[in-house]
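For this view, one protein chain was removed and the others were kept in their places.
Moving on, here comes chain A:
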Amino acid sequence: MTAPAAIEVRDLHVVYDGLAAVRGLSFTVPAGGRMGLVGESGSGKSMTALALMGLLPPGWKAQGTILHDGVDLITQTDKALSARRGRTVSMVFQDPMSSLNPVRRVGDQIADVIRRHGGVGRHEAMGQTIDLMMQMNLPRPEQLARSYPHQISGGQKQRIMIAMALACYPQLIIADEPTTALDVTVQKQVLRLLSAATRERNSALLMITHDLPVIAAMCDTVAVMYAGRIVEYGPVRQVFRNPRHHYTRGLLDSQPTMDNIALDGSSRLTSIPGMVPPLPALPSGCAFHPRCPVATDICRARMPEIDAATGAACWHPVAASQPAVAS
């Protein structure tokens, strides 16, 4: 593993006036790698993404180390970060409906990014834009490029957003719930496109979602977040087949599958009792203990760290299932 990581996060904290949305996050996405970041709303996923981009809302501060392209992003000035955003690291946002400038043609919005970072002329940038739109499977790109955002569909808008994010062949793309706002039928197409296009460019992907099947289909590794911390981290197959943290297990058990959905209506779908704790009232010790079925005194008293053997931050990890066949 000599290739530098696309991004390496060490002990990241995101704080606001005594509140902490992210508390000591560490993970690495290797060059061209794909990592999923899962968790319920309020677990700190989006704050992590915005911290990596250097676009935290006013008042919020990131602390720790974010190594990317040989520099620590946290120490960079906003101007230096602006020169990187869209070029070495870019982001696809959740809601394509409101994420495009309503008074500018979509083709121009893509071309703007190319011109800003690529140093090419207007004509050249528009040519690249049309190529890019074609790669995004957008129909009749010349005509579509002249449209305004309100004239095109949600799926098309998100493809435009992805084109903007990919335009400069970034080392890392952060996708924050990129399909949540889209119709189910369009979701899969957009995800497939995102997956193929990042692979072609050898861009690393940090996929933020609460949709576990999406992670399973698209990512190599997964980090499960709860209350601002990673509670389980490992290869996707391992974590999903044999979750060692009770929260991960709860998440997986809440997923409808053909096995736990009974056709006669007597559904056996389970849910995790309780809610994600609000930031000002984080529980002591392991933040998950009030909702955990096996919590004991130590869980209430001390915060567990990620255990190298299990990959889970838990005092009483779920038992390892027997490996079926050693390959």
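One rule holds for everything that comes next: contacts are C-beta pairs under 8 Å (C-beta built on N, C-alpha and C of every residue); 3 or more make two chains touch, one makes a residue touch a chain; residues count from 1.
Here is the rule we use: contacts and distances are computed from a predicted model.
Chemist: I notice the complex is incomplete. Of the names "2-oxoglutarate ferredoxin oxidoreductase subunit gamma", "ANTAR domain-containing response regulator", "ABC transporter permease" or "Cytochrome c biogenesis protein ResB", which is the UniProt protein name for the chain that's not shown?
Modeler: The UniProt record for the chain left out of view names it "ABC transporter permease".
Chemist: Looking at A:Arg23, A:Lys45, A:His68 or A:His117, which residue reaches the missing chain?
Modeler: Missing-chain contact among the listed residues: A:His117.
Chemist: Of A:Ile74, A:Ala145 or A:Met164, which residue touches the hidden chain?
Modeler: The single option touching the absent chain is A:Met164.
Chemist: Taking the full complex into account, find the residue in A:Ser41, A:Ser82 or A:Ser153 that is in contact with the omitted chain.
Modeler: Selected residue, touching the omitted chain: A:Ser82.
Chemist: Out of A:Thr28, A:Gln76 or A:Ser99, point to the residue that touches the absent chain in the complete complex.
Modeler: Here the residue in touch with the unshown chain is A:Ser99.
Chemist: Residue-wise, where is chain A in contact with the chain that is not depicted?
Modeler: Answer for chain A: residues 53, 55, 58, 78-79, 82-87, 90-91, 93, 95, 98-104, 112-113, 116-117, 148, 150-151, 161, 164-165 touch the chain left out.
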